[in-house]
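In this view, the complex is presented without one of its protein chains, the others remaining in place.
Chain naming follows the written order as A, B and C, and within any one chain the residues start at number 1.
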Amino acid sequence: MRLSGGLIDRSRTLRFSFDGKTYAGHPGDTLASALLANDVRLMGRSFKYHRPRGVIAAGSEEPNALVELRDGARREPNTRATTVELFDGLQARSQNRWPSLRFDAMAVNDLFANFLTAGFYYKTFMWPRAFWEKLYEPAIRRAAGLGSLSMQGDPDAYDKGFLHCDLLVVGAGAAGLAAALTAARAGARVILADEDHRLGGRLLAESHSLDDRPATEWIASLEAEFASLSNLRILRRTTVFGAFDHGIYGAVERVSDHKPEPGIQPRQTLWRITAKRTVLAGGATERHIPFRDNDRPGIMLGGALRAYANRWAVSPAKRVAIFTNNDDGHRTAFDLISRGVEIAAVVDSRPNAQAKGTYRVINDAVVSGSKGRLGLQSVAVTRGGQTEWIACSALGVSGGWNPNVHLASHQRGRPVWDEAQQTFLAPADLPGGMIVAGAAAAQGTTHAALASGADAALRALNDLGIAASRPALPAAEDAPLNLRPLWHVPGKHRAWIDFQNDVTVKDVKLSHQENMRAVEHLKRWTTLGMATDQGKTANVSALAVMAEMTGKGIAETGTTIFRPPYTPVSISVLGGGNTGEHFRPRRLTPSHPWAAAHGAVFVEVGQWMRAQYFVRPGETHWRQSVDREVLAARKGVGICDVTTLGKVDVQGADAAEFLDRLYCNAMKSLKTGMVRYGLMLREDGQAWDDGTCARLGETHYVVTTTTANAGTVYRHMEFARQCLWPELDVQLISTTDAWAQFSVAGPNARKLLERVVDGFDLSNEAFPFMACANLSVCGGARARLFRISFSGELAYEIAVPARYGNALFARLVELGQDLGATPYGTEALGVLRIEKGHAAGNELNGQTTAQMLGMGRMVSTKKDSVGAVMSRREGLAADTRVLVGLQPVDPSEPVVAGSHLFAEGATQETATDQGWITSACFSPHIGSSIGLGFLADGAARRGEVIVAANPIQNQSVRLRVVSAHFVDPEGERLRA
Amino acid sequence: MLIPHPLLGLRDAQEFSYLGDASLLLRPDGMAENAAETFFPYVYLRENPAGLHRELWFHEQGDRSWLVVTRNTVTHEILGAELAGDVVARNRASRDGGDLA
Amino acid sequence: MPDLEPITALGSNAPRSLSSGSLTLEENAALALASVSLRRNAPKPSPFGLDLPGPGGWTGSQGVSAFWTGPGQWMIEGHHRADSDFAVEVATSCPGCSVTEQTDGFAAFEIRSSMGEKPILRLMEKLVNIDASRLSAGSATRTGLEHMSVFVIRRAPDRVAVLGMRSAAGSIWHALEVAILRLNAAAA
């Protein structure tokens, strides 16, 4: 029911729907306040027993009023109605009920509640064994869960950003505002973040005045001042959800959640805030007092009832009762009466409480029961053994306040029990740079909150050496709570502690009985605090009940650890918006435009997109294209963009010595103008990466790495340079992107290149195999030429500045038409290197050795190089597996990579496994499938027929062991 | 985490790659007769302390410096960072005294 | 001039540009780059008369500028000189140094604000985890941007340049473009 006043804009009406029915509210409303205004008390069902539930809180601690918000792909399950700002056209549905919220068939669970006590499922559903997956679990899974996902991709955009400040103030209530004001006036760089869209925090929910004026006037004056301060950044609708190391905080700004759709803006932004100091002014959460059947719609936290009346001008009922153990209950009664709500009674567990107005006070009494199937109708009040039923449609329960110390204990500091204030306070070992203020530090009166906020800021600024003075703060109420602890109303019947997960006082008792008494055992056995509200309203009460049972104090019983996030955070925003094709950067090769225009099919190779093969008109299967490209390279000339290989420029007086220590084979003896193949080991002796090392000048080398290892090899080279041998004069820099590099391979390679070089002698004598040179091409483009081959053909790699790459690629194809010049992609590249028996990623997978690769003798014993010592360990030396070529006995059969190798006739099991096939392809040169693989004793088994077992695809193929060099084993072609 | 780069000030740890214990600076001589015995602990054994740990970080998305960072592995508190090259130079200068890292 | 038509990092004949609200974004295809590293015992050079800056610094004069990239390392920028053999010129003016041609190693993007530094600061906080207000004019630093490594150069209060791997130019452009458009939409 709507009351008078409040901070809502009655000049505008917003239409919204809940469970298909349309209602009206106003700007300033939350979904929860608008529903209450329309007399909707029933908003959800509990998780386990499907009990009818209404809203109990007014903030992000709400455990009951969870809805599915929005429709279609934007459906958002488990959204708290209490934090949803109303907008026109909002659609919400209740969840976890069938067929409807009022008549939920699963509520039958409640009848069997006695069987469904804490931990019951660990004790049953075990027989027969196969029934778990088939019967029990599917039934449990169907019944469990709350809202449902749309199963469609999130259509909205998300953003991330990084902020830096001197002082981060978390919470814009009285304490946070005072802290921000103090620091901002001092000129510090301040960020003030609050989850609400309006500054003020609890001040907005109370009727207190500041300096005899409404609190909103003071807030408005502050906002005016804040707007003039460029050193203060206010983040509204922003929840600081986690405190991480070294003053780094995660925060989510709900940029567009209050709008029907975000438009071009992101829906939410993830901020990573780096703060030198932090004032945590996150307020406090009210406790309820469990009593029999305390979960009916209409039973709420007292402070929430007050907030709804004061800020949103709504009450869930005309006639309301209060149950309290402190003066806050009376404050609620006073505020409600002043807004025209009838107070049936204030039930106070203390003996001598005084009324704050004209209403009935029942002292020394407790609420001991309730009635009303889908909403509260009456409560039982017990005093001195006598029980009286009092009619009321809402009950406000005030059990005291728990400081919101969550962020303070995100770094595993444990909250400390304060016996005097009967509350947990922030741990002594706070996250570095954090100060707690206001209600979060149990400074709950407005006066104390303002003062502690200002003081916290002064302390923080003093630490930072920023001069500041305490601002004049308004006069404010300073009335104590006069709390007398009452953790639950004793009784035999169910009294809820954790509303969402249906954990009752009885469950805690059973947990105690079964020796699940450690706090974590209690949580896990009963599921206490595991629901979407993270136990904000439950955990402390449950601890107190357990303490009562063990007879130990609360301090001794323990405390739970708060973990991030403070409130749940959408996975989308944590992902930061880089999804779909923008998940990772896309690197393009220099010839990409030409390739894209000439039929290339691209493939992801790490971050790179490479041409996999080029489809020519009439080709309908990828093998046609690949076979054509391979044969062209073998018979004419093929051109392939190999820019993706890592290139590192190595210079310095000691460059030769440096490279000699990095590669396992000798490099110092390499002459200027020549290239050498190099193999790098890891320090553990396994083969790591291969490439070429070209000596362009006396003190200038360019080395290449594999595409996959470009980054890690460079890192390792810097490690060697800076950490292992800083005495060497070596300079390193990556030049991978600077040069477009193309492989030109095939019998006509020389002829083709002769058409582009500017007066350079390419004859075998002048530029032999493994030569390199600086030169120019196409009338003056700087270029580098390397005579190297991974295909076994006469081959070169030509490099030009990347900007010319696309044009040079086109030029080579165009000029080589009569020579059969054919662009080829990674598939043909793979076939060519397999035919030549050249190791690549599948062979250099980090699990193989130089010896296995047939390069054991390359590991020099005459020098120290990375990995050389460990490569000689007995276990590595004893491994007889070596790279061999494999060819099917029946040429029509496939060779399949990933098959395991066995001796013919052997049983096929782990113990008889002799190796595996690393790479395989169809070889147009051989006319059958071929492969490379590691085979035990492989060096001695040439000619033997073995079996390749591929049981995962029900294949078994007889293969003959052959040389890994299917093409030109003598190397005549590449030297031609 | 924030790493106090000796040249660039506090930088987010996300800019760095982690390698491990700073004892990796002390690579044994691979040509020594006892190389097999010295390389095994160098490559494979770690103190792995719960407390202060001197460790190597590479400023990969930064100036490409290798740093030796002293960090508490229990609290993540960082007590300091130096250029690894400076640490190596100091080690070598005091090698006669047997002072390592 | 070689008989080959160059293309920009973004793959076309002309640099790409974008203007949105107070910000303009432009691909700078004319920037020549060469890296300089001190060799052992080499004196600090002053290429083209530049006083090479210390850690985190950028300095510029007369069409050339330089920024610190690491201990004993700098990148020299030659504005409007991409077609020249810039590395050779740099090498000549840096005796005793290792010089490497880097012109085509990077894609450069220049961002300008017509409304002073605020739009630049707001843009940078969405892109890089660097305290932009401390990255004053005359600063340069390498950092991460959407899984890429970039140099961020504050050429002036209202100007910032982002240099990243040439091969990733499209991804860098995408990141900058999205951030600029959203910033403008938020301001509107």
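Keep in mind that, in the parts below, a residue touches a chain if its C-beta (ideal position, glycine included) is under 8 Å from a C-beta of that chain, and two chains touch if they have at least 3 such contacts.
Quick note on the criterion: contacts and distances are computed from a predicted model.
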Chain excluded from display, named as in UniProt, from "Sarcosine oxidase subunit beta family protein", "Phosphoserine phosphatase", "Glucose/mannose transport system permease protein" or "ABC transporter ATP-binding protein": "Sarcosine oxidase subunit beta family protein"
Omitted chain's touching partners, listed by label: A, B
Contacting the left-out chain in the complete assembly, out of A:Asn310, A:Gln411 or A:Gln887: A:Gln411
Residue among A:Asn38, A:Asn64 or A:Asn78 touching the omitted chain: A:Asn78
Residue of A:Asp211, A:Glu261 or A:Glu520 touching the missing chain in the full complex: A:Glu520
Touching the absent chain when the full complex is considered, from A:Trp132, A:Trp725 or A:Phe769: A:Trp132
On subunit B, residues whose C-beta touches the chain left out of the figure: 1, 12-14, 18-21, 40-41, 43-50, 53, 55, 71, 73-76
Interface residues of subunit A (partner: the chain not displayed): 47, 74-78, 114-115, 117, 120-127, 129, 132-133, 137, 140-142, 144-154, 160, 242, 244-245, 248, 250, 270, 272, 410-412, 510, 513-516, 518, 520-521, 524, 527, 530-532, 534, 563-565, 568-572, 574-576, 578-584, 586, 603-605, 682-686, 688, 841-842, 845-847, 870, 873-877, 896-900, 908-911, 913, 916-919, 949-953
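Everything below uses one rule, namely that only the chains that are shown with their structure count from here on.
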Higher-contact pair (C-beta pairs counted), A-C versus B-C: A-C
Whole-Å separation of chain centres (CA-atom averages), subunit A against subunit B: 29
Shared interface positions of subunit B, touching two or more other chains: 12, 60, 64-65, 83, 85
Per-residue overlap in subunit C, given as positions that touch at least 2 other chains: 73, 129
Touch list for subunit C against partner subunit B, complex: 55-56, 68-71, 73, 129, 141-144, 149
List of subunit B residues in touch with subunit C within their complex: 7-8, 11-12, 14-15, 60-65, 83, 85
Subunit A-touching residues of subunit B, taken from the complex the two chains share: 1-2, 12, 17, 19, 24-25, 27-31, 35-36, 39-40, 42-44, 56, 58, 60, 64-66, 76-78, 83-85, 88-89
